[in-house]
Structure formats: C-alpha cells, structure tokens
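The excerpt is restricted to a subset of chains, each kept in its original location.
Chain lettering (A and B) follows the sequence in which the chains are written, and residue indices restart at 1 in each chain.
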Amino acid sequence: LRMERHQGMAKNTSMRWRLPLVCLLWELAMIVLFGAFVRFGAEADAHWEEEKRQMNLTSDMENDFYFRYPSFQDVHVMIFVGFGFLMTFLKRYGFGAVGFNFLLAAFGIQWALLMQGWFHSFKDGKILIGVENLINADFCVGSVCIAFGAILGKTSPIQLLVMTLFQVTLFSVNEYILLNLLHVKDAGGSMTIHTFGAYFGLTVTWILYRPNLEQSKDKQGSVYHSDLFSMIGTLYLWMYWPSFNSAISDHGDAQHRSAINTYCSLAACVLTTMAFSSMLQKKGKLDMVHIQNATLAGGVAVGTSAEMMLTPYGSLIVGSVSGIVSTLGYVYFTPFLESRLHIQDTCGIHNLHAMPGLIGGIVGAITAAAATEDVYGKEGFIKAFDFTGEYETRTAGVQGGFQAAGIVVSLLMAFAGGALVGGILKLPIWGDAAAENCFEDDVYWEVPEDEESDVYRMHSPSKAASP
Amino acid sequence: LRMERHQGMAKNTSMRWRLPLVCLLWELAMIVLFGAFVRFGAEADAHWEEEKRQMNLTSDMENDFYFRYPSFQDVHVMIFVGFGFLMTFLKRYGFGAVGFNFLLAAFGIQWALLMQGWFHSFKDGKILIGVENLINADFCVGSVCIAFGAILGKTSPIQLLVMTLFQVTLFSVNEYILLNLLHVKDAGGSMTIHTFGAYFGLTVTWILYRPNLEQSKDKQGSVYHSDLFSMIGTLYLWMYWPSFNSAISDHGDAQHRSAINTYCSLAACVLTTMAFSSMLQKKGKLDMVHIQNATLAGGVAVGTSAEMMLTPYGSLIVGSVSGIVSTLGYVYFTPFLESRLHIQDTCGIHNLHAMPGLIGGIVGAITAAAATEDVYGKEGFIKAFDFTGEYETRTAGVQGGFQAAGIVVSLLMAFAGGALVGGILKLPIWGDAAAENCFEDDVYWEVPEDEESDVYRMHSPSKAASP
C-alpha cells in the first residue's frame, strides 16, 4: 500500500500553483465580465418605486422576490448540501465530495449567470438579473454536480473546474435550443439538467476510463457513518425536490401544481425502491446505495411534466416506475456498464439521473401531447404551453413532438460535449491521481491524523496506552 | 455473540418477499385510489385563471401556495430529517432510524392524503388537494413517527407499514371527531398529533413487551458521533417548530402569532431542560438524551394554544414547565414505566410527546376558556374560534369544555387503537427480530464491513498492518 501511494505520488498531483492560478484568473475574468455586463433587473434595482408605478403594482409583494425566493433557497440547499453530502458515502472521500462540489458550484453559478444571461436576460447590452436568474444558475450547476457524480474520486479539482467551464457553456446552448428554438417546456429540467448532465458525465468518464481502478477497490466502499452523512444529502434532495421542480414555473397554479406532482411522485418512488432493493438481494436486506439514490428518481422523472396537468395519480405511476427502473439499474446495469462498456460511474448517475431523465422527457412529451382545452381550460391551455405569438397555432400534438425532439437534442449535445471535454481532461497536465490513489482525500487535502478510535477509548486505559 | 445472532436468525427476519409484496401492492392500491378520487384543488388546477376572476382576486399572490409553502417545506424537513435523525442516536441503528422513518412516512403521506381528503376535502366525489393537504398529510404522519419512537429497534419494516396503515386511519377519524364534531381548535396538534400519537405508540409497545430485551442492552446506548447525528434532528425540529404550529393557522395574524408563541416557548424550554438535566445528575453533567429531546417539549406544549392569544410570557411559562416535566420524565418516569408497567419506550416519547401533549391540550382548553372579546376584538374572537354558523352562540367557556373533551377522546382513541394494532403486530408473521438482535441494523440492512478505525490509521503503518 505504502509503495503504491509513493508510486502514485510520482504522478504529480500537487495543486500548489495550478489550482490557485486557475481560480484567481477565472475569478478575475468573472469580475471583468460582470463589470461589463451584469446589472440589477428592475425588481432588484433602486428604481423599483418608479417601476412599480409604471407597472401599476400596488404592493411590494408583487416583486418576483416573494414568489420565488423561498424556492430559490431550497434549490440552493439541494445544490450545495444535497449533492455535496450525497457524495460523501465514500469512506475516504468526504472532503473531496463536499469541498470540490462547493468549489465547482461556486464557480459555475457565476459563469452560468453570464452564459444564461446572454441568452435569456440580455437587454441593451446588459444582463439584467433577479432571483429567477439565481435559480437558473443553480439549476445549470446542478447538471455539473450530476456529471461530477460519474467521475467522483478520479479527477483533480482543476479538471472539475475545466469541466464546469465547458459544461455550463454547453448547457446554456442546449437550454437555448430547447426553450427558445424548439419552444419546449422543461421547468424541472428532466432534459436540460438531468438527461444532459448525466449523459455528459457518462461520456466524460467513458473517455477517462481507468483500466486499473480496481487498485483502489478498497476505498470505493462506504463506512457506517459515511452512509449516514450521505443520507443527509439524500433527504434534502428528496424533501426540497418539489421546490426544485416548481421554482421557475409560472406564478400561481403552475408552481402549486408542480410541487404537488413532485411530492406525490417522490413518495411513490420510495416504496418501489424499498421493494426492489429488498427483492433483489438474496437475504432480502435493504441496500443503502439504493435508498440513497433511487428514492430520488421520482423527482427527476416528473421534472418536465410536474407543472402540467399530470395529476396526482399520474405522478404516483411515474414515481413508482422510476424507482423500479433506478433500483434495477444499480443492481444490473452499473456492473454491466463498467465491465462491458468501460463506463466507470462512481455514484451511479446513470440510474439516478440518466434513465429517470429520459423517462421524464418522455412523460413530458406524452403529457403535453395529451393536453386538451377541456382539462386545462381555454386560458390555462395557452398559458401552460405559452401558445402565444408565433406559437399561437401550435397544437398539443405538435408540442409533444417538439418535446420529444428536445430529448434527442439533449442527448446529442451531451455525447458530443462529453467527448470533447473528456478529450481535454485526458491531457496529462491537470494533476489527476494515479489509479491506486483514487477515492482518497489525502491526495488533495490536509487530512487530520485521525486518532479517533483512540480518543474514544479514553475510558479504557489499557487501550489508550497502545498507540 | 455470534451464536446468539444465529439463534436470532432462526426467527425468520428475511424481508425478501414480504416487504416487496406489501410495498408494491399497497403502492398499487394508492395509484388506484388516487386515480379514482384525487384531483387538483382550484388553486393548483390549470383553470386557476378563471377561478381568480370568479373570486375577484387581483394577484397570483392570493394563491394559498404563497401563504403556506414555506411552512410546508419546514414541516417536511421536520418529518424526514427531524424525526429521522433524532432517532439515529443508537450506535448501531442509524440506517433503521432514518431509513424506516423514510419508508413509513412516504407511505403514510399518500394514505393520509386519501383518509384526510375523504373527511375534509371531499367534493362531488373527488378529493381536491392543495398545499394545505400536503401539510396535513405530513402532520398525520408525524404522529406515526412519534409512535415509531416507542418501538424503535424492535420491529420489522413490515410491522411499521402495518402500523402506519392503521394509525393514519385512526388519526383521521380522531381528527374528524375533534375538529368537525367537537369543533375544537388544535392547529399545532397537541391533541391530534402528540397526545394521540404518543399514547398510541406507548400502547403498542406495551402490547409488544419483550421480557428479554436486556439481551441487547449493549446496543441500546449511543456513541459519540451518533449523538451528534441525533442533534441534527433535534435542532431542525426545534428551529422549524414555529412553522409547524403556524402552518395551517388562518392567514395573517394567526400564523404570525403562532410562530411567535412557539419561538418563545421553545427558547424557555431549553433553559429549564439544561437546568434540570444538570441538577438531576450527581456530578452535575448534562445528559445528551435530555438535550436531544426535552428541549422540544416546549413546541409540543403550545401546539393547541399557539394560535390563540397565549401571549409571549404565557408561552415562556408553558415552555419552562414542559421542559422541567419532560426532563423529570426521562430521569424518573421512563425507568418506572419499563420496570413496573412493562412499557419499553426506546426514545422516551412519553416524556417528549405524551406528557407535553397533555399539557398542550390543557393549556389550550384554559386559553380558550379565558378568551374574551376584549382581548381578541369582536371580529378576532369570532375568527379565532370559528364561532360562525351553528357555532355562532358558543361561548369561550363552552369552547374550553369541548377542548378538554378533545383530550379525552384522543386518549381513548389512542388506547383502543394502540391495543388493536399492537395485537395485530404481535402475530408471528411480520418478521421481527429476536430480543438479542434488536437495535441492530444488520438484521434488515446491508451494513458496510467497517474498517473505519483501520482507514483512519493510514498514517501509522504498524496498525494498518494488523487486520
């Protein structure tokens, strides 16, 4: 073991100059670009009193802040605590999971504010931002956190920053194509966030294939308390997912409906996950990996349709199916992907995000295609799908077709983008660790010399003496 | 130890077919029943634009979603992270605490949406749901989480699901009797949630009495880090309790007042708990069990009265008293219950929920009886107690009497229901573990082969060599 590590260290993993250089230069670039482009939107600007008068608003309550800020904070928790802690399940990679997730997300939201801003909030040469931009930036970064799950433990922080730079860019392009060119609805991001993010990450990890990864097999498991830390992530993702899927829906019924559909789908998903987790194990014991991950598939799978009239029982069906698919994926598909396709997927994002994301896109297409004025009401129908302006004459069926096209576009962007970025990350200049040092915080972090076991033994002096 | 375990395994605890069968069939039933009955309420339906016009609402802000969703999310966190992590204090039962709580709550909220829906939101053959229904479903499940506390570590997941099925049903009946027939106020659920849930659970555990439980005595304690995990649960319950007690109060002053009263009560409760925890121990050291639990009694004890004009100093008094009662309960009452009454109460729910729940019911009755038009204002008085329609002539004194009757009804329902359900759970078909395997995740979970201590010793090669 000792020898292997030294051998690993031979691969230069020192971040001393590379990481600071990237962080500082990129932050400087952010400052310059923000200075050139980013300003407060009307609802966050000190001129709001005038705006209010112009818009004939009688109350500060009409400020979008009050419609969306609580959901924004829930989404924020999902990105930083949810994804961060979900990935702490590895016994020796908790610092990397939480810390690198923190780093890439903090950079990503800045870059996303710019990229998405240029596409969606650009006016008279300036990007005008408000709470909805913050949510969208968090969403965009969510897709990077997903991709991070596939390469967790195998990449240097610089590689993660490089991936973030490119993935945020490609995400924004893909999002623009879907939302603006195809006029697709995807409030909870089944396609833009989950399908794109997951297949992007899977392509990257496929390109970064490490044939000798079994050298760090002993570190790929969990320990008792790391599994509990991971459950913190799981539960926050699970509880706040209704906020995620409803955060940028239209004010009023759409936000309300999204939250209810997501709540129902997630509840059903827990039951089918538990059922299949127990059923697929010889002794019928539950597997923490499934509980930590597959229980969340229900949130992914209603991402597109939650704001539509999916109905509570429709949500239960979608949630139930996605829990089953996801759990089966962990048991049968992940090993297959690794052994046959050489796709090493540390967190199993194929089961939690890729397949449920596809389900979500398909369910969204079907739900849109099946929409009628009878179910939505005349006004509601137009409002739900934004059938105004140049889209005034689009029918539900056609919308369903475009929704389906959105899935295909997202997949293509993910594969192409992932291949490009994977190629870049393969360059031998980013300081990634050797196979035998993967999944090990010691490479990039000062790790405390843990004498935990000894500390705990203070009451039994015979043991305390041993170190 | 090894032999005992094998002996225990002789009791068939395999969940392989039983748990999947129950989960899948029940989820199927949920889908069918939701399909038959559950639809979106007016504020979540796509017809909302028409509804708005009809109701003469000028802003989407008037949608109940914006009045209650932030509180809903706080309550949601209390149920899943709060109760889930509170129960992780046991050294080897963290997976069961968080995981089974997750399972029963996910099933329970679906069943509660139906049961409560039939009683309270039934219109033209359909249950119309909105955010208030989600909150009430979470509330209902809260009473199951409480009962779970009494039997934590001693039951199989199937038993927990069976208990949930019955308890949610009985909860809804009891709630209907109190709120609709007796016209009782109980926004924070001192009676419906805490008194009912706790005495229900205590009756169940009394019926499931295990005479040989001392065989697993070594696993009934905590370890250092399990106590810290538990504090996560405690703090989230404590911090979000103002949201819990105000979540379904009337819009405006009632929600505002409930939050303030609860905040005050909880703050006072911490001080008296710390005082008595220190005072009752020979060396004056604080006991984590008290801090984790008794500090929350203040939230329970103002559950009924928080939305009334209890006043901040009234809240301080109630909180102070309940902290004292609860801490005394842990020190003197729990051992007595176990040794004399054969009530084995793993988490001490008698101290955290039962006694404070009774206090809450009584304080509510007194506060209602003492209400005057002078204190509430003419309109406020009518609004606070819904003295309209057939209750137009009810006086404060009479209301106090009905409130008191609500306590008695809740107790009777709890005892009868608990006895019934306890009897069912005693059947030898549910796969519960033998006494020596209680409080042990290994029975129902794949537990990682923890080499934590070795992992941590990587810097001292002499030790790393030992395994």
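As a convention for this text, a residue touches a chain if its C-beta (ideal position, glycine included) is under 8 Å from a C-beta of that chain, and two chains touch if they have at least 3 such contacts.
Model, not experiment: these values are computed from the prediction.
S.K.: Total copies in the full assembly, please; the file places 2 of them.
M.R.: Oligomeric count for the entire complex in this file: 3 copies.
By our rule, only the chains that are shown with their structure count from here on.
S.K.: How many angstrom lie between the centres of chain A and chain B, each centre taken as the mean Cα position?
M.R.: So the centroids are 31 Å from each other.
S.K.: Touching chain B in the complex: which residues of chain A?
M.R.: Residues of chain A touching chain B: 1-2, 59, 61-62, 66-67, 70-71, 74, 91-92, 221-225, 227-228, 231-232, 235-236, 238-240, 242-243, 251-257, 259-260, 263-264, 266-268, 270-272, 274-276, 278-279, 281-288, 291, 295, 309, 311-313, 316-317, 320, 375-377, 379-381, 383-384, 442, 449-453, 456, 467.
S.K.: Chain A touches which residues of chain B in the complex?
M.R.: 14-21, 23-24, 26-27, 30-31, 34-35, 38-40, 43-50, 52, 59-61, 63-66, 69-70, 73, 76-77, 80-81, 84-85, 88, 94-95, 98-99, 102-103, 106-107, 109-110, 113, 129-131, 134, 157, 223-225, 229, 232, 444-453, 455-461, 463-464
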